[in-house]
Structures are given as structure tokens and as C-alpha cells.
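In this view, the complex is presented without one of its protein chains, the others remaining in place.
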Amino acid sequence: MAVTTTRSARSVAATGSVRARKMADALATGVLWAMASSIIVLLAAFLLYMVYLGGHALTPSFIFGVPKETTAGGGVGPEIYNSFYILVLTLLFTVPIAVAAGVYIQEYARPGTFRNVVQFSAESLATVPSVVMGLFGLLVFVYLFKWKFTALGGALTLTLLNLPALMRVTQEALSSVPDTLREASMALGGTKWQTITRVVLPSAIGRLTTGVVLIAGRIFGETAALIFTAGLSVPFNNPYDLNPMRPAETLAVHLWYTHSESIVPDVDRIGNGSALVLLIMVLLFNVAARVLGRQLTKRFTGRAS
Amino acid sequence: MIALQARRSRRTERIAVTGLRIAAGFVILAMAALLGYLAFEGTKTFYVDKFPLWSFLFSPEFAPDANHPGAAVFVTGTLAVTLFAIAIGGPFGIAVGIFLAEIAPHRMTQVLKPAIEVMVGIPSVVYGWLGLTLLVPLIRTHTSSPSGFGLAAAGIVLAIMILPTVITLSEDAFRSLPGALKEGSLALGATRWQTITRVLLPSASSGLAVALILGIARAVGETLAIQMVIGNATQFPKGLFAPTAALTTEIVTDMPGATAGSLLEHALFSMAFLLLLIAMVLIVMVRFALRRRA
Partner (left out) sequence: MKRKPARAALHLGVALASIALAACSSSSKTQDAGTSGPGSGTITVAGSTAMLPLVKDASAAYQEQHKSVKISVSGGGSATGINQVAAKAIDVGDSDITAPNHPELVDHRVAVVGFAVITNPTVGVKGLSKQQLRDVFAGNVANWKDVGGADQKIVVVNRPRSSGTRAVFVKTIMGTAPLSESGLVEDATGTVVSVVKQTPGSVSYVALSGVTAGGVAIVAVDGVAPSAGTIVSGKYPIWSYEHMFTNGEAKGEVAAFIDYVSTRTDLVQKNKFIAVSVMKVKETDR
């Protein structure tokens, strides 16, 4: 195959004037540069546009205030709190299961049916649309377990949704650890488990953390799976409730709800402000992922990157 | 003493492996439960309500109140927005993937890659909100569409949303090609562009297929971003700017109000099950494409 393609390349190279080919090359390079740059421009334009729209909404009373359903001037404090609350709950379930499953597949499982089925399940789970996962959460947590709309039900639904991604991150982080490290540890008499917990995982911790934080950013903004499981409201009297068995509207859900259901007169202000807060959070998660990953790698392995 | 220690660490090893295996098994169990439960709920339309599968898939009349939940409009809507998105986002994403793998200098990569990661992280609702405040008014003022909601708005939003998936995966596809391929072509006097189009693109085709398929998977399952801009009208798309609806948007629009055990609820679960099946078919296709490459 390589031979035939190279031959076709030779025949191409032989045809057409050198100048025309060089011009086509320069033109194509220019177009590709333009396309790639347009992504950066587009993203920058989005960010600036949202800052322009929502910048003035970012007052303390908006960020820390309680939402109002019928009058202007509501805030999103409880929603931001709920976003973090559900995020922490979700990570609490997701990280141990996903890391354990990833370690098993990458380090222990021999090629075979079990491993294949796990990987196929993970891949399928990864492509399940989040609204479908939301319906599954509704069936199981709201109807079957009779929990009503709860932060816990939402978090468990998000766990299922993000399990495969985190598993994949674990696998990739583990595969980046050179085998020589494992062999050295085993040669020194360490068991496989000791090798993994004391040598492999610490070397992989930087990449793993980067992946976890990036996924955390996605969990923070998840919506469709939460509408049917965590509900569209916050407790009025005690919006900063620690009880997981209560409805918990997150910031992303609030943005959708504001657009589609609410009747406050300042819908645009709340929507723009919420969208901007979400964007800022995404940026923070991205920066944090990089910084944390780099620092942890350095601390545990003494290597840069 | 040493023997005791060895026995203890053997036991730790056994316990650890069991724990890990349970975690891995949980993934299977989760997927099986999801598939089983949705299959159970999603086929009630056919075996409880006795509505023929054929009509569900191909009848355009969605009237659950009149015992006729034909979902053809939503299936068509999903196909239409997905095609629209992949027609724009596919080539664009592959082009940027080429750029990243073959052309971009280090400095550009260092800006572009984080930018793409941020794009992945932007919540679906924020894309929807941007579509609603930016795109819909733009379409309303510059086309004959009176409302601005519709297929085009949804398709453009989706095209942007699938870009990161397509870019990242097609970049991987190019990077995984053996360097000798490129060097051989360049050594024979081909320009970089000729090398890309005549040598690298055909060689990376199965990897690019994976990029496109997963882009399609993302587009098919996307919900709120397009629900906010598609118009949610139960009609076939009568043009690029006419409102229509997709499987996911219909679920979000009508599920909250569907009476438990009603035909409407069953039909919506059938749509969810259909979405799940589509996702699994796409995954099988990805596996197929990857096996061809290997």
C-alpha cells in the first residue's frame, strides 16, 4: 500500500509545472492557516461577546444572590453552589470506579472476552447521548428508587455518563508510564499491586489529574442529564443545604430553565450572566488542569511535563 | 518472617485484583442495565400499544393522542441537522487536523490546542444561548425566515460543537501514519500539499472515518443546544431556514409532560432507545474502521 501511494506521488510530482505546484502548495497552506486561525478568532469572539453581554451582570448580588422567579434582580448563588456540590458528589463516585476499572484493564486484564466486553461497554456508554442517560436516571432514581429529584440522583446519572471518559483518561495516563519502571519495580521484588500503587500511579498522577479536572469542567456544565434527575429548583429556605436528597438546580440547568421556563423580566441579564460565569469556570478548569497536572508530575516523579 | 510478608502481600494482591475487577464489571453492568431498561421501556410502543414498528419509523404523523405516534419527522430532523453539521464541521475539522499534524509551528499548536480544549468544555447550553442571542436574530434579519429558528441555526451550532471531536481525532489519524510515507513522497519531489492530498489523506482514511463517525455520534446525541434554536415544530424541514425537530429535542420538549404509561411516554422512550441503538451502531462502525487500520 505504501509502495503504490508513493508511486502515485511520483507520477503527480512529475506532472504540472513546478511553479504551479508550488503556488498550489502555498495557497493550500494559506487556506489551512486561515481555517485554523478562524477557530481561535471564533472562540475569542465568543468570549468577548459574552463578556460584552454578561459583563455588567457579574455583580456580587448576582453571583451570591438567591434567584427570583417572578421579579427582576435575582442571583445565581445557590445554582453555583449546586454545580460544585453535584460535581464533588459525582467525582466521589466516578474517580474510584473509573480509576480502578482503568487500572484493571490496562495493567491486569489479559486479552479476552471479559476485557473486550468491558471496553465495548465503556465505548458504548461513552456515546450514550446525555438526554438518554437523563431518562435512564429518571427511570431508576426518580421512579424506581422513589427519590424524587435529588442532587444524589443527578450525581449518579453523571457518574454513569462520565465513567468511560475517566476510564479512558486513566488508561492513557497508565500507558504513558514506561514499562522499564514497572520492570525495575518487579525486579526489586515488588508485587504487581505494590508496583502499581507505589510506582505506576505516582508517575501517572499528573496526567490523571489533568484528565480529571478537564472532565470536571464538563460535569460542571452538564445539563440534559440533570433536568430529569436533579430537577429545576433550589430549596428556598436553605439554598446551601448539604443534604444530597433534595432537588439541586445547577447553573447550566438554570441557564436553560431561564430561557425556557422562567418568567422573570430580566431573563437576558440572568442568561447572559449565567453563560459568562459558565464560560469563566470552563477557562478556570482548563488552566487548573494544566497547572495541577504539571505540579503533580514534578512532585511525584521529579520530571518536568 | 519473609514468608509471612510474602503471604500477606499475596493476599493484598488478591483482594486488590478482585476490587479492580468488580469496578471493571460495574461498567458492563451499567451498560447492560441501561440497554435492558431502555429496551424494556422503549419497545412498549410496539408490544403494549401494538403500534407497528414500520409506522413508528416511517409515518410522519405524530399524534399520540390519536394513537398514532409516527416519528419519521424526528428521525428526518435528526438526520438533517446531523448531515448539515457534518457537511460543514467534517471537512473543516479534518482540514484543521491536517494543519495541526503537518503544518502548524509549535507556537501555533500551543495556542490552538488549548483553544480546542476550551471548546470541548463549553457547556451545551452556552452554545445554545449563543445560538439564540447571536445566530437566530442574524438569520431572522438576513433571510426570508420570519423567526430565525430552524434547521440552519441548529446545524451551524452543531457544526461548531463537533469541531473539537473531528479535529482531535483526525490529527491523531495523521500523526499515527508512519513517517516514511511522508518522507518518501517529499523525497520524490512532491510538494507538501501534494503529499497531503495524494499520500497522507488516503492512508489516513480509516482514522478519518473514525473522526467523522464520532463527530456524527456527538451530533446525533446533542440536545439542549439545538433544542433552543431548532424551533421544535413537528414538521419535516421545509427548507434550510424552516423550523423542525429532532429525536433529542422532541424528548426534551414533551417528556416532562408525558403521562406515565401513556402512548406519548412510550413513544418518547422508543425514541430514546432508537438513539441508543444508533450510538451503538456507530461504535460498532468505529471498531470496524479501527480493525481495518490495524
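Letters A and B mark the chains in the order given here, with residues in each chain numbered from 1 onward.
One rule holds for everything that comes next: a contact is a pair of C-beta atoms (placed from the backbone, for glycine too) under 8 Å apart; a residue touches a chain by one contact, two chains touch by 3 or more.
Since the structure is predicted, the reported quantities are computational estimates derived from the model, not experimental observations.
*Asks:* List the neighbours, among the chains on screen, of the chain that has been left out.
*Replies:* Looking at the entire complex, the absent chain's contacts are A, B.
*Asks:* Hey, which of B:Gly36, B:Pro52 or B:Pro202 is the one touching the hidden chain?
*Replies:* Of the candidates B:Gly36, B:Pro52 or B:Pro202, B:Gly36 is in touch with the missing chain.
*Asks:* Looking at A:Ala57, A:Ile105 or A:Val234, which residue reaches the missing chain?
*Replies:* A:Val234
*Asks:* Which of B:Thr109, B:Thr143, B:Ser205 or B:Gln235 touches the chain that is not shown?
*Replies:* B:Gln235
*Asks:* In the complete complex, the non-displayed chain touches which residues of chain A?
*Replies:* 69-70, 93, 97, 140, 142-150, 152, 156, 159, 231-238, 243-247, 249, 257, 259-265, 267
*Asks:* Touching the missing chain, which residues of chain B?
*Replies:* 26, 29-30, 32-33, 36-37, 40, 64-65, 137, 140, 146-149, 231-235, 238, 242-243, 245, 253-254, 256-260, 264
We adopt the following convention: only the chains that are shown with their structure count from here on.
*Asks:* Can you check how far apart chain A and chain B are, centre to centre, with Cα atoms defining each centre and the answer in Å?
*Replies:* Using C-alpha averages as centres, the distance is 15 Å.
*Asks:* Which of the residues in chain A end up touching chain B in this complex?
*Replies:* 1-2, 5-6, 8-10, 12-14, 21-22, 24-25, 28-29, 31-33, 35-36, 39-40, 42-43, 46, 49-50, 53, 96-98, 100-101, 103-105, 108-109, 114, 117-118, 120-125, 127-133, 135-136, 139-140, 143, 160, 163-164, 167, 191-194, 214, 217-218, 220-224, 227-228, 252-253, 255-256, 259-260, 268, 271-272, 275, 278-279, 282-283, 285-286, 290
*Asks:* Applying the document's contact rule, which stretches of chain B touch chain A when the two form their complex?
*Replies:* Result: residues 9-10, 12-13, 16-17, 19-28, 30-35, 37-38, 41, 92, 95-96, 98-100, 103-104, 108, 111-112, 114-126, 128-130, 132-134, 160, 163, 167, 178, 180-181, 184-185, 188-196, 198-199, 202-203, 214, 217, 220-224, 228, 248, 251-252, 255-256, 260, 268-269, 272, 275-276, 279-280, 282-283, 286-287 of chain B touch chain A.
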